[in-house]
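Note that one protein chain of the assembly has been removed; the remaining protein chains are unaltered in position.
Here is chain A:
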Amino acid sequence: MEFTTQHLTALLPLLVTGATAVVVMLAIAWKRHHGQTFLLSVLGLNLALLAIIPALGVTPLEVTPLLRIDSFAAYYSALIIAATLACLTLTHAYLGGASGKGYPGNREELYLLMLLACAGGIVLVSAQHLAGLFIGLELLSVPTYGLIAYAFFNRRSLEAGIKYMVLSAAGSAFLLFGMALLYAESGSLSFAAIGASLAAGAPAQLVQIGVGMMLVGLAFKLSLVPFHLWTPDVYEGAPAPVAAFLATASKVAVFAVLLRLYQISPAFADGWPGHLLSLLAVASILVGNLLALLQNNLKRLLGYSSIAHFGYLLIALIASKGIASEAIGVYLFTYVLTSLGAFGVITLMSTPYQGRDCDALFEYRGLFWRRPYLTAVLATMMLSLAGIPLTAGFIGKFYVVAAGVESQQWWLLGALILGSAIAVFYYLRVMVTLFLVEPSLQRRDAPLHWAQRAGGIMLLVVAGLTLLLGVYPQPLLAVAQNVGF
């Protein structure tokens, strides 16, 4: 096929992100400088974010058989790039200033790895072909191994990195096997062609097994129950900004591609793979929320809560008609916002890096009376995760419930209500801890001037946006409504 400027324009966000990674790598090779690396990465990603605007002008467009740039890809790319940007600013605060305190090893490569993973995410959300899907997924996952184990002299971080690598590889193996089976039946790897060829005949046993295996592979990445065992450990072990990246950009990308696959290839909705998905949803909601009850570690708690949240999202995925894909767009946006806020507070509390992150719940006791605004941010995030009105999380939950009601998924909605009731308990537990009388124990705090640094400003913007969207969501809904293939 011929490459025109149009194709290049459509690819621009991905190209800019890739170029940024190269430039950052060269700059590191030339001269190690923390601040400069940070600036270059942030600059590059901001350009990539801006590049989405011209790209939107030429959509929808097929660029090579692998990628299709449409408003769907643009929306999720923007979400991923923005989330990565937020994680980068958190990283900068987390690794510490130039003088003595802070992360002792080389700091610059973390930015490089995050940029690469971001590029993988963009490929993933634009994929319309199983090969594109696999390339994107690996480009997203492989740098993530390094990211999680970045604080490798901390045993937990290293353990988490290895754990993630092994399980992620296992997930990829499932995925590949599933793809092979699908290919054997349909003779094509493109989403649309698979869908068309399968729609023609009755779904064969082979296809269903293939689809089932692919679902298992993707469920590993999305940490759906029963493939969730890695999640709490990895969230706990990974440095806080990396955990934020895992919870947001990485999961959004995988979910977006699952949504595209699900919507284009009807094979995923038929027969027992459809029931499998419902089962995964109910199990994720219940198990995720129940296990979160037992946690005394904030990062583990957020890990379990993210399992539950992706269970809620599956409800909208299964609903799959009417406002379902819109609901997913809105829910993912609010979820990203909320997770960034929650992990952002943990990051700032652990800033600068001191070997162990500040993630035990007792370390947050009485925080309100020391850092009122930071606490207000975390409390807002907890309410948003619980889906209480005035926060963005409520709008997301409202949308998912609406999608469920529209397609009459009563059992799944029942699980959602039950799950939410359980979830309220542990979110409130975190929240009330923040406001209790402070202990006289030795404690760790965010730096006093946290709000004047990039990470802090980003956090305040996130909190402000969470509240604003909770009260006036119309702009987001208007955007999400126009997202399509």
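Everything below uses one rule, namely that a contact is a pair of C-beta atoms (placed from the backbone, for glycine too) under 8 Å apart; a residue touches a chain by one contact, two chains touch by 3 or more; residues count from 1.
By our rule, contacts and distances are computed from a predicted model.
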item: Chain excluded from display, named as in UniProt, from "proton-translocating NAD(P)(+) transhydrogenase", "NADH-quinone oxidoreductase subunit M", "Hydrogenase maturation factor" or "Spermidine putrescine ABC transporter permease protein"; value: "NADH-quinone oxidoreductase subunit M"
item: Residue, one of A:Gly121, A:Gly217 or A:Pro473, that touches the chain absent here; value: A:Pro473
item: Touch with the omitted chain, as defined above, among A:Thr144, A:Ser168, A:Ser306 or A:Ser420; value: A:Ser420
item: Which residue of A:Gly35, A:Pro389 or A:Gly464 touches the chain not shown here; value: A:Pro389
item: Footprint left on chain A by the chain that the document does not show; value: 383, 386, 388-390, 394, 398, 401-402, 404-406, 413, 416-418, 420-421, 424-425, 428-429, 432, 435-436, 472-474, 477-478, 481
